[in-house]
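With one protein chain removed, the remaining protein chains of the complex are shown where they sit.
Chain naming follows the written order as A and B, and within any one chain the residues start at number 1.
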Amino acid sequence: MTTEEIIQSGKKVYERPRLLTENITHYCPGCGHGVVHKLVAEVIDELGIEDRTVGVAPVGCAVFAYNYIDVDWIEAAHGRAPAIATAVSRLYPNDVVFTYQGDGDLAAIGTAETIHAANRGENIVIIFINNAIYGMTGGQMAPTTLLGQKTATTPYGRQADLNGFPIKISDILAQLDGTCYVTRQAVFTTAATRKTKAALKKAFQNAMAHKGTSVVEVVSNCPSGWKLSPEKANEWLNEHMLEKYPLGDIKNV
Amino acid sequence: MEEVKLMKGNEAIAHAAIRAGIDGYFGYPITPQSEVLETLEAEMPWRTTGMVVLQAESEVAAINMVYGGAAAGKAVMTSSSSPGISLKQEGISYIAAAELPALIVNVMRGGPGLGTIQPSQADYFQATKGGGHGDYHLIVLSPASVQEMADFVVEGIDLSFKYRTPVMILADGVVGQMMEKVVLPPFRPRRTDEQVREQCPWAAMGKGDRKHRNIVTSLELDPAPMEVNNERLQATYKRIAENEARCKEFYTDDAEYLIVAFGSIARISLKAIEEMREMGIKVGLLRPVTLWPFPTKEIERLSKQVKGILTVELNAGQMIEDVKLAAECKIPVHHFGRMGGIVPNPGEITHAFLSAFPEAKQN
Partner (left out) sequence: MKEEIIIAGFGGQGVLSMGKILAYAGLMDNLEVTWMPAYGPEQRGGTANVTVILSDEPISSPVLDKYDTAVILNQQSLDKFESKVKPGGTLIYDPYSIHHAPERTDITVIPVEAMEATFELGNSKTYNMILLGALLKARNLLPDEAVIRGLKKTLPERHHHLIPLNQQAIDKGRDLVK
């Protein structure tokens, strides 16, 4: 048997998602972004909305998200993705519009845009990657950095009296009448990843049904920023992050 | 017959936007331009033309909504006044860098800081020299009447699509708040999504039948292609500078002196000139209609004819720098300005002119 024949005779159990481009990602080994990108690409394909989906990329590690998922994209200024998504969604009511944002983008510099887009109930999906650190700029404190967590700008660990508390922005967003679905998921295990995919699918379906704002927080890791191996990073996530950021639906209307 | 209406400059902006087929307006209230958003909300154009009108949570959000709408190929605009325009500068830089069409209206008030709500022209530098970060220009239109407030909405959005660059209407509180007769532009329909797809093949509006994805971004980490991007922008600005500089001249045929003023101040200066002409002083007026590109050639031409130039501005002397460059230091160029929201009257301008050029009276 030739290699081709062996391949053809086998049962295909996994393939690269059609909408995930051939570009090699710039993400660090073990980073959760790649997994979430894959899930988003799969969900868009499965829902058959590739032709009418517009993504809005953030400033942060996912700034180049537009290189990896094969839909139309707009690259936002830092924190402003929900404002951009608002306009696209309102000008093209049949488009499915999503933002893909990190913790600094969404919960620090863009807090106003995030809260007000959600409060208006914009018909968009907000995908929020929370890894409790600023990865792109070199590991500084994020609004979601845990108390005691060491970063480049909290070299002795985050202290409440100096730096305030880690913000649970999804819990805040769940309080707003404009959100229809707010959930917190993770991608550090296969089981968690499957749940995240289901959550993403539900969020995109909400947008297709014009139900309002859906927020999918993904508690993720940052091996480089946390200065841990990918394996240790996931252990640290499990041990420390989930205590502050417990997984599960926060709101599901 | 065209219907003549009486309205404020700010109201004319709103009505013209609906008639021009603008797809979306995103704003935030600030005196002295809040009538733009108020008028649009009262007119409810989403029921007639389908135009989207939204009061954003901030000027920052509003300009980024404009960026989003423009990136998706739609004809979109915002308006604000000086402090709000400062907040929009980041977004304007992104819009310019991403080569997107958009219309931004600044009804200037006195600054710096929170300043005053009274009229000013102190944002000339900000509007014409960049404003936000990076090497870019806006096409800057300077209306002097309510009619031009309406007309420039149509011309501004068309210019922005022609060159794929943001256009600013740089008005002042006088033109925004005064009422005058206006003939509103005729209605033209908003483009359909299919027309947008055809006209803006670069737009991120969903792939549709397109094979490739569109990406609207201002990011290019590699310096070499980033320089190419900059060179492309500069080539556009060169074309604009060659083709779009506009001004209006009054009494310049026999002028021995020249006043250069823009916006409402050009009209107040014109009244002063009419009074001076009665005194036998041959003063002319050049009113730049575009502040960028600046009507350099016309001022250069007149600088060979007149003995001196007075610029009159509601600021400490900003446009005078461009006038001096145009006149190339051949003749004296003086400045008269009021600041902080004070609008000089014609008598003050006459007095300032005669103080600057006392010899003019003896001729």
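One rule holds for everything that comes next: contacts are C-beta pairs under 8 Å (C-beta built on N, C-alpha and C of every residue); 3 or more make two chains touch, one makes a residue touch a chain.
The structure displayed is predicted, hence computed values, not measured ones.
Chemist: For the unseen chain, which displayed partners does it touch in the full complex?
Modeler: In the entire complex, chains touched by the missing one are B.
Chemist: If the hidden chain were put back, which of B:Val174, B:Ile299 or B:Ala356 would touch it?
Modeler: Considering all chains, including the one not shown, the answer is B:Val174.
Chemist: From the list B:Ser79, B:Ser93 or B:Gln118, which touches the chain that is not on show?
Modeler: Of all options in B:Ser79, B:Ser93 or B:Gln118, contact with the hidden chain holds for B:Gln118.
Chemist: Out of B:Glu41, B:Asp158, B:Glu300 or B:Glu348, which touches the unshown chain?
Modeler: B:Glu348
Chemist: Looking at the full complex, which residue from B:Ala20, B:Ile157 or B:Ile268 touches the chain that isn't shown here?
Modeler: B:Ile268
Chemist: Which positions on subunit B touch the chain that was left off?
Modeler: 4, 6, 31-32, 117-118, 173-174, 177-181, 264, 267-272, 274, 343-348
Note that only the chains that are shown with their structure count from here on.
Chemist: Per the contact definition, I'd like the list of subunit A residues that touch subunit B in the complex.
Modeler: Subunit A reaches subunit B through residues 50-54, 56-57, 63-64, 66, 70-77, 80, 83-88, 90-92, 95, 112-113, 116.
Chemist: Show me the residue ranges of subunit B that touch subunit A in the complex, using the header's touch definition.
Modeler: Result: residues 23-24, 26, 52, 54, 56-58, 60-62, 64-69, 71-72, 74, 76, 90-91, 94, 193, 204-209, 213-219 of subunit B touch subunit A.
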